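What follows is a short report on a single structure.
Shown here: the complex without one of its protein chains, the others still in place.
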Amino acid sequence: MNIGILVNEGPYTHQAADSAYQFASAALREGHTIHRVFFYHDGVYNGSSLTEPPRDDRQIVERWSTLAREHHIDLVVCVAAALRRGIREQNLAPGFRISGLGQLVESGIQADRLVVFGD
Amino acid sequence: MNIGILVNEGPYTHQAADSAYQFASAALREGHTIHRVFFYHDGVYNGSSLTEPPRDDRQIVERWSTLAREHHIDLVVCVAAALRRGIREQNLAPGFRISGLGQLVESGIQADRLVVFGD
Amino acid sequence: MLHTVNKSPFASATLSACIEHITPGAALLLIEDGVTGAVAGTPAADLLAAILGRCPVYVLQPDLAARGLREARLLPGVELVDYAGFVRLVVAHEAVQAWL
Amino acid sequence: MLHTVNKSPFASATLSACIEHITPGAALLLIEDGVTGAVAGTPAADLLAAILGRCPVYVLQPDLAARGLREARLLPGVELVDYAGFVRLVVAHEAVQAWL
Amino acid sequence: MTMAGEEKAGTVKRFLFVNRKAPYGTIYALEALEVVLIAAAFDQDVSLAFLDDGVYQLLAGNDPAPIGMKNFSPTYRALEDYDITKLYVDRESLALRGLDTAAFIVPVSVVDRGQMAAIMAAQDVVLSF
Partner (left out) sequence: MTMAGEEKAGTVKRFLFVNRKAPYGTIYALEALEVVLIAAAFDQDVSLAFLDDGVYQLLAGNDPAPIGMKNFSPTYRALEDYDITKLYVDRESLALRGLDTAAFIVPVSVVDRGQMAAIMAAQDVVLSF
């Protein structure tokens, strides 16, 4: 099955970004494909290349980049939400791209399921 | 009176950053001084120099910078919270500085009041 | 003590938690989505009415206006303040406790 | 429909809002702070007990364990799932509604 | 509406946008509206549900200028231009808050909980923010 994911919250502050990652990983292990992970609202902060959490903590941004690289997952940050919050090409982590809300709606249309994680 | 302010949420997503700004402005108009505005948790995003909200919306980061410049207000972003969330010297807006949590505790000690805005 | 509540009492248990811990001499200020609690005839307004005799309750008027709520709908006895009034309340009380 | 609830029912009105809108054939999955609602003997567990006859209720076990809550304390009839189980629930229902 | 042709071969799904949060205290109501407009531009079958504190989003007479924010109520009025007319409001949420649709900025369908539950159950994609 082809599953779309929407992430509405940033890394570390709310568990939503963790839950979305764990869910995506499990879906891949179960043999499904991830149509796209779309980051909206504070979710755009998941794409910041400048985060530097404590070394003994999980590396949320890097974890997304690795997932994208190893499984060819499309990670899309909403352009309007990102501009408002200071995420641009210059501080965008590997594996993420910036695009419009049409990519979220498209995921709703094309994926078999759309699962939302937020606060 | 000397008033300290703590901001726990980022710009745009929650009203806390707006409320803190409106409160600080009113305190200055009332003849008080602001000991310091300390940004913690997602509050550190208030210090991002890369935000570019729609032109007809309020410019939250720029507004803080202007307040700091015109009234010599100390705007301090927590270093640990900022590193975790991708705020560093390279994307820090004018008027903000990065320092430790001791600056928050110091504000609690030195200011006559400490007012907290968050979610 | 000045207590501030910024959450809608319909969505969050914060207002009732605050009210359970408010002492005589303290004041309560509703801000942000918390202002929805002051509309007369709602369960939250009943909670507020019960403490009005011993603790003044204030509502931040700009936050009320932002949400399209009219002053005429407020629980009688609740007082409106603007941001200058918010500052004066902070000055008038020895400390501030934000219920988040 | 698979409904997910991620808020503590003690802090937020989200679980009760979800339960009021759940229809036969749907399922409910508690995740994140929402898992606190499944502990037996709490008001939230009473709400859950009332729908268990027509809608299965699941709890995300890793979130329960993270919070130090023991499985033995859960409302009888509630089922534990891991993330793979979460995925299977998503697959088994035609759509997912997140109550945030 | 202009970008509708850029993708999918005519698939139309039922999209429900669930609004349960008050406006201005958080940005969710405003940013949700932006997705609603895009979904309409993709010619999807769009419905909006307003329940719990989401009903405050529809009140007329908002004046957020004193707090430096922009009044986004006009966007609700624009929904009709995008052929979005299925706005469902939960009756009990209104009653609990002492509200009445007479004070609303746009026409809506007031439904009871059973009807709202049925509307929710009939969707292909449910977006909540």
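As written, the chains take the letters A, B, C, D and E, and residue 1 is the first residue of each chain.
What we mean here is this: contacts are C-beta pairs under 8 Å (C-beta built on N, C-alpha and C of every residue); 3 or more make two chains touch, one makes a residue touch a chain.
Remember, it's a predicted structure, so these values are computed and weren't measured experimentally.
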Where the missing chain makes contact, among the chains that are shown: A, B, C, D
Residue touching the undisplayed chain, where the options are C:11, C:38, C:66 or C:98: C:98
From B:14, B:41 or B:88, residue that would touch the chain that is not displayed: B:41
Residue numbers in chain C that touch the chain omitted from display: 1, 13-14, 17, 20-23, 25-26, 94-100
Residue ranges of chain D at the interface with the undisplayed chain: 6, 8, 10-11, 32-33, 36, 39-43, 62-63, 65-70, 73, 82
Chain B residues touching the omitted chain (full complex): 6, 8, 40-41, 80-81, 100-102, 104-106, 108-110, 114, 116, 118
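What we mean here is this: only the chains that are shown with their structure count from here on.
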Length of the shortest touching-chain route, chain A through to chain D: 1
Those chains which touch chain D and also touch chain B: A, C, E
Result of counting contacting C-beta pairs for C-E and B-C, higher pair: C-E
Averaged-CA centre spacing for the pair chain D and chain C, given as whole angstrom: 33
CA centroid of chain A to CA centroid of chain B, Å: 28
Chain D, residues touching no fewer than two other chains: 13-14, 95-96, 98, 100
Chain B residues counted as touching two or more neighbouring chains: 12-13, 15, 19, 22, 57
Chain-chain contacts as defined at top: A-B, A-D, A-E, B-C, B-E, C-D, C-E, D-E
